[in-house]
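Before I ask anything, let me first share the structure, which is written out below as structure tokens.
With one protein chain removed, the remaining protein chains of the complex are shown where they sit.
Labels for the chains are A, B and C, by order of writing; each one numbers its residues from 1.
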Amino acid sequence: MKKIRAAVIGATGYTGRDTIEILLSHRFAEVTYLTASSDDSVPASSMHPRLTGRCGLDIEPLNFDKLADTADAALCCLPHKVSMGFVPQMLEKGLKVVDFSADYRIKDVEVYQEHYAPHTDKDNIARAVYGLPELYRSELKGADLAANPGCFPTGSILGIAPLLNSQVIDPSDICVSAVSGATGAGKKPSPGLHFPNHNENIRPYKIGSHRHMPEIEQICAAVAGDEVNVLFQPHIGSFDRGIISSIYTRPVKDLSQAELEDLFKDFYECEPFVQVLDSPPEVKNVANTNYCHIYPAAVKGRIAVFTAIDNLVKGASGQAVQNMNIMFGIDEKEGLL
Amino acid sequence: MKKIRAAVIGATGYTGRDTIEILLSHRFAEVTYLTASSDDSVPASSMHPRLTGRCGLDIEPLNFDKLADTADAALCCLPHKVSMGFVPQMLEKGLKVVDFSADYRIKDVEVYQEHYAPHTDKDNIARAVYGLPELYRSELKGADLAANPGCFPTGSILGIAPLLNSQVIDPSDICVSAVSGATGAGKKPSPGLHFPNHNENIRPYKIGSHRHMPEIEQICAAVAGDEVNVLFQPHIGSFDRGIISSIYTRPVKDLSQAELEDLFKDFYECEPFVQVLDSPPEVKNVANTNYCHIYPAAVKGRIAVFTAIDNLVKGASGQAVQNMNIMFGIDEKEGLL
Amino acid sequence: MKKIRAAVIGATGYTGRDTIEILLSHRFAEVTYLTASSDDSVPASSMHPRLTGRCGLDIEPLNFDKLADTADAALCCLPHKVSMGFVPQMLEKGLKVVDFSADYRIKDVEVYQEHYAPHTDKDNIARAVYGLPELYRSELKGADLAANPGCFPTGSILGIAPLLNSQVIDPSDICVSAVSGATGAGKKPSPGLHFPNHNENIRPYKIGSHRHMPEIEQICAAVAGDEVNVLFQPHIGSFDRGIISSIYTRPVKDLSQAELEDLFKDFYECEPFVQVLDSPPEVKNVANTNYCHIYPAAVKGRIAVFTAIDNLVKGASGQAVQNMNIMFGIDEKEGLL
Partner (left out) sequence: MKKIRAAVIGATGYTGRDTIEILLSHRFAEVTYLTASSDDSVPASSMHPRLTGRCGLDIEPLNFDKLADTADAALCCLPHKVSMGFVPQMLEKGLKVVDFSADYRIKDVEVYQEHYAPHTDKDNIARAVYGLPELYRSELKGADLAANPGCFPTGSILGIAPLLNSQVIDPSDICVSAVSGATGAGKKPSPGLHFPNHNENIRPYKIGSHRHMPEIEQICAAVAGDEVNVLFQPHIGSFDRGIISSIYTRPVKDLSQAELEDLFKDFYECEPFVQVLDSPPEVKNVANTNYCHIYPAAVKGRIAVFTAIDNLVKGASGQAVQNMNIMFGIDEKEGLL
């Protein structure tokens, strides 16, 4: 079998690095091209010393012809608002694209524009499939553009969807209090993430206004077939990897703890990467894996759901490889064991 | 002025150690007696190497006569269910007592017994004043027994009380999602707190059943003059000190962000240790201090409040010294600058 | 090609867990049998929640017949002094064994017995090959028993060997000051590793007496062809994974920085997992990999060498898989990309 040739576009950040590392042990894909916005080429191993001796490629300025010659798939790790300037040409060149940015996630362009910027590639929004395989696997199979979900939306939606799908909660009363590790904030140094400031710390941020909120609501509304109101509140903690999402909802029918667990186990029965636990999840148990651990609980007249993922793997690079695998028709789990 | 002679009962744990350290720089109090349940005396500095050269006392088996001879105040750091076996004799000997356990916090003995154990000192429950100076300062002034609040209740109540007091929220719809540092779990080694298991981790625990819940509800109900329903959900994070409490409530009247901030600033105007901020709090900014930082926010039709305290200081030893200061009629801030 | 069937003996600890995880992505080996000293079987995923959905095996009491029936290789993660009670029967049953303990590392049985315990399987000591492929690859190819090196010796020896091999330093004046992450202390909770005690900490331990010292000296002496004196001093830091070894030696001939780097690059030219850097190594850059990063430096009349490894991977489970690969004649790097 011929290997999928994968390009990582925007390979200098954490998601680019993790994508490269995941693909190192992928049996049916290989990294063939790495790009960044810089004018100069640098060895991948000087940008990411972890890759020393493991990846001999340079990270080069993006050249679309070279991209077309060397790659079948583009894993596009460019930032929000930047990605939509490059994705159209990747598609034109015939590549299948998994885009990590928010640019193709929000179907309602006005909502996108309210939270991000004027959209410059509206035509391709409809073409993009939201890259959460647990909800959109069949659409992803034929897609050439997957909009890889945000890390917070991944953790939130996987916890909320089974409840909305079964119509057992009030869709207008959902609160998500989530804590992410610091890699979620990206690679650029800032006072807030300076080690002596952030170590031994935890703090809420973007109070009531995080732009992951509309993304969560859009997908939840699609599952519910109804309007959904989610208060999403992120926090950032002093650990590297992982998101714990604590989701508080209001049931509209009585469910015992056993019924609740069954509801989740049924919903995710065939999912390789979602595990419904009998006890609370911990981010450490999913760190460096593509797994999502979920624990639902009936508590004091509410339904609480706790989910844990690695923000850089199931929340970004791992899910992107999972999407790529699906789009190319190979075993979804490949590279992600 | 004669110094308050303070005994620390149960001096081997983290709260005992922090109490000793706080009193080292107290101008009007001195530690005179340290006890533990062991049969043997050990130097305080061998139990707590931080105290080497700073505290020459031994930690001794508790002797009530010696206690009466050497101390005016007992800062009782014994565990829940143990404390009530010792506090009565301390009071009989004429000491003023600040008790760190839950044994005298819950006024409804049935609620206590449901969450803890049969109560063996019911007579003194009514005598105890809940040691949250921001709500009970005047009662504390004449008290000889203060029930020092739990760390989670301190962070929760300080965030909820102004809203209930002004009757601007629905008292039946309050959700507190809190994250504590690991010192909150105490000094006894366990698999869950073994460094390689807990480092780089965060996890919810005691799902829907934490025994701090009735304590929070009791005080909140007193403030509200009405029944209150609080869903309190703790998490434990991989840092030493601090609690961030994220409180989600449902307003019953419209409040602008400015009105909301004013409400909190008015409520805490004269409080030395509660600071209402204009931006989200961080546990790091209150670590090793007796301060509580609060930020309320009007968000998406809800009112969210975020509070940060040090669980061992404002959540335990610092608040105990604050209570002792009030009970002895000296400057409340002494030792706590 | 038929897959190597690998048993992990002593699968409940960190090295057992990491060995299982590494083998999940190994193309030519699969885990077939997991054992522990307990009387009962438990799912691997309940012992190691990271393995939920990834490994369906139970961890069972060791049965040698079942071992012989199900496995070709035994990766024996039993503790020092315990391992030698089980390895003989594994060899008798025809398995190839990689033993993680110190039991077969020390060739001089008296030295072993001074640091550990009376040896109960002296016959097999000579049969065992020290499992550091960079020095003993050819012997490992035909071996049926590899004594997997200690984590500290791996980091130390890889930094010292090139210098001793070239006879450019005084073999009697070598000092290794090493800092390990906390997983090196194993899985058993203890006061010293209780999170609130160990977090934000670093401390030396086993002052001047660590039992890794004779192991380091034995291998270094073999390389030097002479007696070697190494002062090895370990420290434990508040991070999960990795060892930084700072090695201070006395040169017996003048070497420029460039000559020194060339000496190391020549020595490790063909080694897949040893990378000689142009700048100081960091444990983070080798965490979760089987790589060793090395930086030698000519400083103030001394030669200093800095090495970084992951104590659980190149220092344990990864190196064991590397040894297994060599012993079975397959690509040494398999499973370790």
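Rule of thumb we're sticking to: a residue touches a chain if its C-beta (ideal position, glycine included) is under 8 Å from a C-beta of that chain, and two chains touch if they have at least 3 such contacts.
Predicted model only: the values in this text are computed from it and were never measured.
When the whole complex is considered, the residue among B:Met1, B:Ala258 or B:Leu337 that touches the unshown chain is B:Leu337. Which of C:Ala7, C:Val31 or C:Val179 touches the hidden chain is settled by the complete complex: it is C:Val179. In the complete assembly, the contact with the undisplayed chain comes from C:Asp240, out of C:Asp72, C:Asp99, C:Asp240 or C:Glu261. Listed for chain C, the residues touching the missing chain in the whole complex are 175, 177, 179, 181, 197-205, 207-209, 213, 229, 231, 233, 235, 237-242, 244, 246, 248, 280-284, 287, 295, 297-302, 304, 306, 308.
Seen from chain A, the chain kept out of the figure touches residues 14, 181-183, 185, 187-191, 193-200, 238-240. The chain not displayed touches chain B at residues 24-25, 27, 49-50, 52-54, 200, 272-273, 275, 277, 282, 284-286, 288-289, 291, 293, 337.
Going forward, only the chains that are shown with their structure count from here on.
In this structure chain A contacts its sequence twin chain B using mostly the same residue numbers, the overlap exceeding half.
Closest chain to the protein centre (all Cα atoms averaged), using per-chain Cα means: A.
Taking each chain's centre as the average of its CA atoms, chain A and chain B sit 39 Å apart. Counting partner chains per residue, chain B shows two or more touched chains at residues 181, 197-200, 238-240.
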